[in-house]
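Okay, so here's the structure we're looking at.
With one protein chain withheld, the remaining protein chains of the complex are depicted in position.
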Amino acid sequence: MRKKGKIVVGVVVAIVIVLLLVGPLSIWRWVPVLRKPAVAYKVGAIFAVTGPAAWLGTPERNTAKMIEEEVNAAGGINGHPLEIIIEDTVGDATRTVTAAKKLITKDQVLAIVGPSRSGTTMAVIPIVEEAKVPLISCAAAEAIVVPVKSWVFKTPQKDSHAAVRIYETMKLQGISKIAIITGTTGFGDQGRKQLKKLAPELEIEIVADETYGPDDTDMTAQLTKIKASEAQAVVNWSIVPGQVIVAKNMRQLGMKIPLFQSHGFGNIKYAQTAGEAGEGIIFPCGRLLAVDTLADDHPQKEVLAKYKKEYEAKYEEDVSTFGGHAWDGLHLVIAALREVGPDREKIRDYIENTKNFVGTGGIFNFSPEDHSGLTKDAFEMLTVKNEKFVVLE
Amino acid sequence: MDPILQIEKLKKKFGGVVAVDGVDFEVNSHQIKAIIGPNGAGKTTIFNLISRICPPTSGTIRFKQHKINELKPYVIAEKGISRTFQNVQVFENMSVLENVMVGRHCRTRSEIFAAIMNLKRTRAEEKRIHDYSLEMLSFVGLETKKNEAASNLTFQQQKLLEFARALATEPDLLLLDEPAAGLSVPEADEMAQFVYRIREIGITILLVEHNMGLVMEVSDEVIVLDSGQVIAEGTPREVQNNEAVIAVYLGERETENANHTKS
Amino acid sequence: MLTIRNLRSYYGRMQALKGVSLHVEEGEIVALIGANGAGKTTLLNSIVGLVPSLTGQILFLNADITHQSPREIIRMGVSLVPEGRQLFAPLTVMENLTLGAYQRYRRKEKSKIKSDLDTIFERFPVLKERRSQVAGTLSGGEQQMLAIGRALMSGPKFLLLDEPSMGLAPLIAAHIFQIISQLHQQGTTILLVEQNAAAAFKVSNRTYVIETGRVVLQGASEELLHNQEVKRAYLGREYKEVWE
Amino acid sequence: MSLGDQLLQYLFTGITIGAIYGMVALGFNIIYSATGIINLAQGEFVMLGGMMMVYLTAIIKLPMVVSFFLSILIVTAIGAAFERAAIHPLKSPSVITLIIITVAASILFKGGAMFAWGKHTVSLSPFSGEEPISVLGATILPQTLWILGIMAATVALLILFFGFTLTGKAMRACAANRTAASLVGINVKTMVLLSFALSAGIGATAGIIITPIALMNYDRGTMLAVKGFSVAVLGGLGSNVGAVVAGFIIGIMESLGAGFISSGYKDAIALVVLLLVLFLKPSGLLGSRERAEFKKF
Partner (left out) sequence: MGRKNILSLLILAGVILALPLGLGNSYYLNVLVFVGIYSLITIGLSLLMGYTGQISLGHAAFFGLGAYTSGVLSTKFGVSPWLALLAGIFVTGGIAFLIAAPALKLKGHYLAMATLAFGYIVFIVFNQASSLTGGPSGFGQIPRFRLGNFLLRSDVHYYYLVWTLVIVVLLVSLNIIHSRVGRALRSIHEGELTANIMGVNTAKYKIQVFVLSAVYASLAGSLYAHFITFLNPTPFGFHFSIVLVAMVAVGGMASVWGAMIGAALLTILPEYLRAFQDYDILIYGSILLLIMMFLPQGLFAGILRLIKKER
């Protein structure tokens, strides 16, 4: 009896698998009924919803869903419903490439927002360039838009701007010798390159250069080395949770020198997780996280306050700059669709010529030479006070 | 006659247990020699030392005048020693014929690149392996089972398969580890016939066996082992009349020390 | 006490028992002799439930235990001293003994266990001496004593011994047989598997001779000791002629 | 900081990391000795322990001590349920089958944790404050002392359990000789269940005590499993003392490597040493080669 049962289960599993196998290859293709009505404007979104960068992709995904509902509730774009097709990259380059190809050739999307991470963005660039589909990345690395690629844009502020703002702040504080510690991910690596490249220009000397892996649990060894150097400040550049551990480890070692973080610190959860050790961290960031301290007449105030309020009401969690990058990207595409309709080339042209677009990351002014659209003024230097972000005085 | 195998002062310790304790003996060409003794006397260990499953603690093993106790097992096979196993070690998930063809491995030489290109001479060699192996199978009477998985054979057939596989290596010396164990009386008789027939091809045989009928029937010489030491050596008749041997076998061991003789 | 009817069992592809029937009365010591591979060990393992594929019937104290698990069979008072001793080599002597009483600890028979342990230490003083030594480092004879001791710790009514003299020096083997006789005299029923036929005949009341999975001879041990057929089984076919 | 101070700090760091690895390795060992299985979902038990603790203290708001024991209990139950559902029904599975099954289980645990608690990295307040303790110019966190203390306690409890309780002895008996274990009436299958439950509990304990310094998120398990497996192998599979010693060795090597050679290559340095040990002494540092040889025959 038992054996028979097992065979039955085996057969069922086999059948399910065969069905699954056949599914993507046939059902959608051969049964036209299942196809979505053509009238919808389709926009693709590729985020790292699961995998090691899931905490990055999730607010982006949430934001995308929120925008889709909002737009459709308001009657769509010029009468066309908006359909945002969200694909998960699992943070892996191979999966991202496949996802992008699916969106481009199967779903025939008009534009793509994402991916979330620098590495995965670099992997899809050749694809969108060849397929001529506008891509608005939510990843920060400067290499995405430098040199300019005709179909690729990005909404997060540039690495170099962040580095410059950090260095400028240091100079005001009279710091000239620093240590850098970066995570071994695409973001951390790009940041390290910018920091090292810009240091001589701004008369900053890097006296220690350390790294840590995305899964490391303790950085006191690296920090001990830094402590033994003559660094007057530490810059930690990463997006992985390790950046919190750096703060904690510095406190453990009794290092009193200031800790600067990158714009990858833009999630209040990090400040909360760091607890006491997080107090006094200085980092460049868009104004989203400090919206309460903005003057009422600040041009971004309205947009930021609205996004923050809606997001936090809908998802019952704190807003983060990452979701903001998706917000900016999607609204750029929506604005383009509203003006020029469903045409990939026209959408690209529209975005490239967008001026004074008020987003969460700053005021965007794109041009054929600049596909980032932001200046270093998009950054505000923030600091952590009582587990809250406030503008650095 | 030249000794084909010479064993001198062979000793093997497992942890604190001495399994083989200073054994000396020789096997002459074209002879059938049997090693007998109670369980745990060290018979199988001697086989394992000869085929280099484990290294001896001390002592030497010479085969055709060359020291072989530091060679790798496959080199020993190439030199001309093959064996069967007490608990049958066939390659269960391979076909009967393939089992024998593995035995032919050390007499052939097509390597991986030839295999990839599937050259003409490779195919020719493969055919020779196939034919030779089939011949060995028919020698043991298993040619009708050639495409069965080895695990589907009966115990006796598996033992015969081991014979065929060992013969396919063209050995000069064949070590048979309890060929009759687990067989019924008629099956054991058949086995004895095989042992004879193998000697007729010109292969020297060293045999470990519990079935005394078979031992006494086929062997030219018998060595009796007890607690890792040789207690008697001679023709079957001599050994049967040896007091020490009778003591060991029928259990009058208290008298054994007095009769520790070699005949 | 124990009745086996027409037992057949398979060991992989090989049929190890081909219809064995035998019985052991309470208070008896019965020997089972035969050549290697005759099926003696399989028979003992079948009794304690270690061989899963069985047909036929095993009755112990009139209860059918053919398809019971070893745990239940041990609980009923059967204990096996397995071939090759099968000690827990990395554990100490004391731990081996304690685990022998595993089932009884579960039943909370602490005081009884304690007194059994004392008895065992009396019988095997060397075990008491070496109680905190690791079992794997004992000598062969000591290991055998420990194996017997461990089996006795379950407080068996019926003891099965599988080749207790295997690989032992003659004097030590003799000592082991002495112990077996003592155990018998103190009222334990015993089924003994032995290769050393003479020794087996000496200690046992009755003997079964088993050959390739079948019982070929049985009778009082006294008689069998002088039976030529038995000698034949042990020293070879032509031995008969040589002997006479 | 003088070189001596640095060296001491590296040692402290190494001990902290090493204690974490050692705890994970202990879990590997318990299942391995009782069953011969390498449970690649071991890291997930650690993750579940940490996440469960954070959930119970931060969301349910139970007191620390209650949450501590409750988390261990729940994860222990999960470990037992996993054994019953996925390991128990198997009949003589191969090593590779078991590897894939435990990997599949770790995917499921990870997914479950993601749905239950989200994807954010969480932290736990240290058991007794965050003020670092200064020793001869180097510093150490009170939580590290907790980790070392609880690890010592765990090892001591394991020694007591395996050395002095009947069940512990029975588990060792199963590891030593399964046939003999069933011969004395031990239910081998129950012992397998117990070994999974026990190692889940130890994993959970490890997860709880490291969360205050290492943080925790749903994705942490795999890396911890890899490190724990390395440490268990280096120490010699099945040797608990070996696991603790090897944990410290790898931890200290990583921290010295990061301090004196290269922080990027620190893991590689530890792994190269592991490889060399394997190549030279295939049974690990404290594993017995002779016992391994005996097992083969």
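In order of appearance the chains are A, B, C and D, and numbering begins at 1 in each one.
One rule holds in what follows: a residue touches a chain if its C-beta (ideal position, glycine included) is under 8 Å from a C-beta of that chain, and two chains touch if they have at least 3 such contacts.
From a predicted model like this one, the values you see are computed outputs, not experimental measurements.
Every shown chain that the unseen chain touches in the whole complex is listed here: A, B, D. When the full complex is taken into account, the listed residue touching the unshown chain is A:Glu130, out of A:Glu69, A:Glu130 or A:Glu205.
Only one of D:Ile60, D:Val241 or D:Leu275 touches the absent chain when the whole complex is considered: D:Leu275. From the set D:Leu3, D:Ile59, D:Ile96 or D:Leu136, the residue in touch with the chain omitted from the display is D:Ile96, counting the whole complex.
Taking the whole complex into account, chain B touches the unshown chain at residues 51, 53, 72-74, 76-78, 82-83, 85, 89, 91-94, 98, 101-103, 105-108, 110-112, 114-118, 122, 125-126, 129, 165-166, 169. Not every partner is drawn; the one left out touches chain D at residues 32, 38, 86, 89-90, 93-97, 99-101, 103-105, 107-108, 110-112, 114-115, 222, 226, 229-230, 233, 237, 262, 264-265, 267-268, 271-272, 274-275, 278-279, 282-284. Within the entire complex, the positions of chain A that touch the omitted partner chain are 6-7, 9-11, 13-14, 16-17, 20-21, 23-25, 29, 49-50, 86-88, 91-95, 97-99, 101-102, 104-106, 118-119, 122-123, 125-126, 130, 141, 143, 184-186, 188-190, 193.
Simple rule for what comes next: only the chains that are shown with their structure count from here on.
The chain occupying the central position, as judged from C-alpha centroids, is D. With chains reduced to the mean position of their C-alpha atoms, the one farthest from chain D is B. Work out the mean CA point of chain A and of chain C, and you get 74 Å between them. Distance between chain centres (mean CA atoms), chain B to chain D: 48 Å. Listed for chain B are residues 15, each touching two or more other chains. Along chain D, residues 294 each make contact with two or more other chains.
By the touch criterion given at the top, residues 166, 169-170, 172-173, 176-177, 179-187, 291, 294 of chain D touch chain C in their complex. Across the complex, chain A meets chain D through its residues 50-52, 54-55, 58, 184, 210-213, 215, 217-218, 220-222, 224-225, 227-228, 241, 244-245, 248, 251-254, 269, 273-277. Every residue of chain D that touches chain A in the complex is listed here, in rising order: 1, 6, 9-10, 12-14, 16-17, 20, 114, 118-123, 125, 130, 132, 134, 139-141, 210, 213-215, 217-220, 223, 254-256, 258-259, 263-264, 266-267.
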